[in-house]
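Of the protein chains in this complex, one is absent; all others appear in place.
Chain lettering (A and B) follows the sequence in which the chains are written, and residue indices restart at 1 in each chain.
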């Protein structure tokens, strides 16, 4: 986020960024469903100027698509709130209204089965906007989800998230879409963590956003949007290593940082006897790691081409890259020293 | 090898090479046969730590040979006389056992002949 602030040389966009932050806070901390809805609306309205850039036709179209889907979801959310207030006086969470409220929030987040807009829009945004979309925009729908959710519906949604996130990413070559599907997959993990406790969700979300930040900043600095751009052979070795570590960490491979939240969630899964769900979590994780490793393997080992006229010099940013590698590798081990 | 043929020859009277003599030791001899006695003393054999199978009636020659071996080591060709004595005694003992075996066989054959005609 600091990067976003730092590279934003447009003061208007800075203004909208701050409004977006405040809108999330409004949505989270209100004690009435109306306040939540207001926060969501302001979020939508402040995000649109951030992503629209009148010089680029693709980003205009993207912002329009974003506006349409999110506003549809907000309208539905408002409607369901009003029906709940007027017609439903109990606090039982296992009813159809909760399903409807949850589905509108899920559409806001970009979770399956309402996720079809998500890869499309991600394809049209720049990396920093993607980062905003994938991390910050998920906060308020998630927290609102935790206030009123239907357990059975959400479990079904989790399964759909996992499967679609893993299967959809198999056939992609664009890095943005790849990270989009990975984000959908991680949404499944996060929704489950919401069902356990909000604290757990916060933990998962923070680590996930840190990992996404490291990946996206790497891609942003190298200005890479597609998979075939990763096969440049004269990349600095540390950049490739950082790529490897971050991808594996995102996939949840043990000594890296991304394993820890997944581990804790699996522990909670097993404690609460969600055995079949554990199996699905595992298997889809496997598929995701497969296509991460496919990318890294190609970029590490194959000798595609070596460009003579463009050398990837990243001297000024090596600090960030090395720091992110170090954090990814060592944080799990260091956390055991600190917390145990 | 000769023992096998000799042993084979004695099967017809049911005599194996491990059997003890069953007849009277004095039968058929003009002179008086004495029991053989050990010349080497028991405590000498024990203190020289001679294995059990070598403690036979020639053990005194063996003790002399061991004494000579210990004294003349490493020039052991000088003990040839004691070794020759021992081997001679062993050979005499072997011949004696061969003769006892043959005597036993003949006495059995004779007994069979006597009991066949009777």
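Keep in mind that, in the parts below, a residue touches a chain if its C-beta (ideal position, glycine included) is under 8 Å from a C-beta of that chain, and two chains touch if they have at least 3 such contacts.
Just so it is clear, contacts and distances are computed from a predicted model.
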Chain excluded from display, named as in UniProt, from "adenine phosphoribosyltransferase", "DNA replication complex GINS protein SLD5", "VAMP-like protein YKT61" or "NADH-ubiquinone oxidoreductase chain 5": "NADH-ubiquinone oxidoreductase chain 5"
Chains in view touching the one left out: A, B
Candidate in contact with the missing chain, chosen from A:59, A:76 or A:330: A:76
Hidden-chain contact residue, picked from the options A:93, A:167 or A:293: A:167
Residues from chain B at the interface with the omitted partner, ascending: 1-4, 7, 17, 49-51, 54, 62, 65-66, 69-70, 73-74, 76-77, 83, 86-87, 90-91, 94-95
Chain A, residues in touch with the chain not shown (by the definition above): 65, 68-69, 72-73, 76, 83, 96-97, 99-100, 103-104, 107, 114, 116-117, 119-120, 164, 167-171, 287
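Operating definition for what follows: only the chains that are shown with their structure count from here on.
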Chain centre separation (chain A, chain B; CA means) in Å: 104
